[in-house]
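Data first, discussion second: the structure below is written as structure tokens.
One chain of protein is taken out of this complex; the other chains stay put.
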Amino acid sequence: MTAYGSQSAIIQMYRVAKRYGAKSALTDISLDIADNEFLFLSGPSGAGKTTLLKLLYLGETASEGQIIVDGLNLSRISRKRVPFLRRKFGIIFQDYKLIPTKNVYDNIALVVEAVGVERRSIKKMVNSLLRTVQMEDRSRAFPPSLSGGEQQRVAVARAIAGNPKIIVADEPTGSLDADSARVIMGLLKLYHRRGATVIIATHDTALIRQTGGRVILLNDGYLEVSTVIPKLRP
Amino acid sequence: MTAYGSQSAIIQMYRVAKRYGAKSALTDISLDIADNEFLFLSGPSGAGKTTLLKLLYLGETASEGQIIVDGLNLSRISRKRVPFLRRKFGIIFQDYKLIPTKNVYDNIALVVEAVGVERRSIKKMVNSLLRTVQMEDRSRAFPPSLSGGEQQRVAVARAIAGNPKIIVADEPTGSLDADSARVIMGLLKLYHRRGATVIIATHDTALIRQTGGRVILLNDGYLEVSTVIPKLRP
Amino acid sequence: MIYFTQKVLKDLKGNLFLNAVTVASTALSVLIFSAFALFFVNVGALANRWVEDARIMVYLNPDAEAETIARLGEAIKSIPDVRGLEFVPREAALQRFRAQLGSQGSLLDGIAENPLPDAYEVLVKVRSWSWDRIGPVAGKIGAMDGVDEVEYGQEWMGRFVNILNLLRLTLYGMGGLFFMGTVFFVANTIRLVLYSRREEIEIMRLVGASENFIKYPIYAQSLFLGMIGGILGLGILFQLYRLLEANVANTMSSSFFEIRFLPVEIAAAVFSGSLLVGWLGCYISLRKFLRS
Partner (left out) sequence: MIYFTQKVLKDLKGNLFLNAVTVASTALSVLIFSAFALFFVNVGALANRWVEDARIMVYLNPDAEAETIARLGEAIKSIPDVRGLEFVPREAALQRFRAQLGSQGSLLDGIAENPLPDAYEVLVKVRSWSWDRIGPVAGKIGAMDGVDEVEYGQEWMGRFVNILNLLRLTLYGMGGLFFMGTVFFVANTIRLVLYSRREEIEIMRLVGASENFIKYPIYAQSLFLGMIGGILGLGILFQLYRLLEANVANTMSSSFFEIRFLPVEIAAAVFSGSLLVGWLGCYISLRKFLRS
């Protein structure tokens, strides 16, 4: 258990392990994440960052240990309730996971609709989201015709569309130039101020220094360090 | 025409433009790339970096202008000769483009086989390539089960497998931590020393400073700057 | 509702090639299956028309009295499977026989006395698939008072009916095969459509869409495809039928053999079948998909 105390923790992991066949992706991870925390997950390629995030929204199930997310015990949750769990999250996937056969607008509208927003307000909402990530002029384009950075920005817009309690961002600025990256980080900060818990997986130490926050360092599946890095004065 | 003189140029672009429908991705690009040059292509998200690279290996055809690659005029090349052109290139795609239904080993062996390497030496060659990118222990894994950085490393191994004349790398370290990135850049440097022309599209200015070289800066489809940046002393 | 239809149409447009294949598969399956049904209906009708002509000749004892004969008539009429009978006096029988002999009718000119007995001609409620029933009826009549002999073309009719039944057996078997084939093909094509959408479905699930939110549009799409396929298949069959009919009318001299289109109930059943198949294909595939 960390110093954060479990009463205010929105996510609690206790002795969690994840194995893929013989391959151990995560080993003995115990970690509390406080409500409204701004957390970085760092570590070299293949350390287990993406795997850890997947466990939280049941993209994968843990091989061992307990995970509790916003009061839901993930090892006990029924199949029917999984969508309910996932709607607590806004996820920016490392490979974006945009639907290639639907245009940018529909990719986002789908999430907005799925979380149950009234049909009348969908259009306004989607357009405002696209404006936020500076993609409103590409709203009719299909994902395969977007540049890497453009896809990533659409993925960000989709993640925040449902106004989620927890934002999970896997390498959210990997394909972005410094300016666009700053816009995205500003956006995540904004949602953080509005009350969301934000978890960012990245190997980009410059990015971490730019905003500061607690950093969890993974290495080869082990939790190596949990430390707070201050914001770098520019 | 640039200062490099066309007699030693392996790639010449003259007044090239690329439009997707109404959208202009590249406008009036004239550029010579010398044989055995180490060149960076930089610019913000959506500037046209990937598009410019695609034009070189006929991933797209230019809407306007002339492109000559190693003596081949791309607007005149017959369909039959396109594979011949492409085998001059080793390409690291921004989205990796690994075959999801084939394992890591086969993904690379396929290229090695396609360029006509003798069947007996394939196995040794592929394994040595995987060792180079530190992926030999994952050779039986399928791409969807690899981490982002691992996929990128496989993509790098595949790109250099055919021992290409020109290496085109689109954001080759975007998903990699600093250490892995250094390994990959070292690899590209190595092939450069061995005689290959290397073109790297990236928005990561730190990466450029780390090795130094000529930088072409694109912005909104225009070629804005062509300048040489020296290697940063660490 | 309008909104929903729009969504379905949008989905269809998004994957035009696969959807076209699904519709074409369904249409072709429906076409083949209903062509088969059409063939079957017509052959069946033809066979029944022939078999309905079957009758039992009941030759009476030459020394039976009028009263016995009348009583016998009543008794025959009361047998459940009998649908009619007619008394044929011996003179009429000779007349008929002469007519049947045709050009060789002159043979009978030399006959001194009419050797034929009086008879009853009995019509039996029998269809091609229940030909076996005629035997017991004939047996019952044969055992009655005043009956000399019973005849109903056992041999040639029996043989004909046997062949018809074998034909029917084969046709049933093939019909079963076709039906299975249809279901299999259509279900699989829909499965392939889903297979091509699995990325999309997976993503929808990851972003928290409920199972129903994912399923309903897919069901709607499948049913829609099934519907279009069914309409197309039946439509094409109808056109083919009209073509064939026109041809037959030209080449066949006798109007005795007229062909008919599928009765409404069967056409409706085939159509519902195509919807059902669309639904079923979707159901099976979705179960497989959503489980994983």
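To keep things simple, chains are lettered A, B and C as they appear, and every chain counts its residues starting from 1.
Just so we're on the same page, a contact is a pair of C-beta atoms (placed from the backbone, for glycine too) under 8 Å apart; a residue touches a chain by one contact, two chains touch by 3 or more.
In this text, all values refer to a predicted model and were calculated from it rather than measured experimentally.
**Student:** As a test of the contact rule: which chains in view would the missing one touch?
**Tutor:** It touches the following shown chains in the full complex: B, C.
**Student:** Could you tell me which of C:Leu123, C:Met174 or C:Met227 touches the chain that is not displayed?
**Tutor:** Counting the whole complex, the residue in contact with the absent chain is C:Met174.
**Student:** Can you list, in ascending order, the chain C residues touching the missing chain?
**Tutor:** Residues of chain C in touch with the missing chain: 17-18, 21, 24-25, 28-29, 31-32, 35-36, 39, 43, 46, 97, 103-104, 106-113, 115-116, 149, 151, 159, 162-163, 166-167, 169-170, 173-174, 177-178, 180-181, 184-185, 188-189, 191-192, 195-196, 240, 244, 248, 252-254, 256-257.
**Student:** Tell me which stretches of chain B touch the chain missing from the display.
**Tutor:** Touching the missing chain: residues 57, 59, 80, 82-87, 89, 91, 93, 97-102, 110-111, 113-115, 119, 158, 162.
In the analysis below, only the chains that are shown with their structure count from here on.
**Student:** Touching chain A and chain B alike: which chains?
**Tutor:** none
**Student:** Would you identify the chain whose C-alpha centroid lies closest to the centroid of all protein C-alpha atoms displayed?
**Tutor:** If we average C-alpha coordinates per chain, A lands closest to the whole-structure average.
**Student:** Between what two chains do the most C-beta pairs come into contact?
**Tutor:** A-B
**Student:** Centroid of chain A to centroid of chain B, CA atoms only: how many Å?
**Tutor:** The answer is 30 Å.
**Student:** Would you kindly tell me how far, in whole Å, the mean C-alpha position of chain C lies from that of chain A?
**Tutor:** Here chain A and chain C have centroids separated by 62 Å.
**Student:** Can you list the residues of chain C that touch 2 or more other chains?
**Tutor:** Touching at least two other chains: none.
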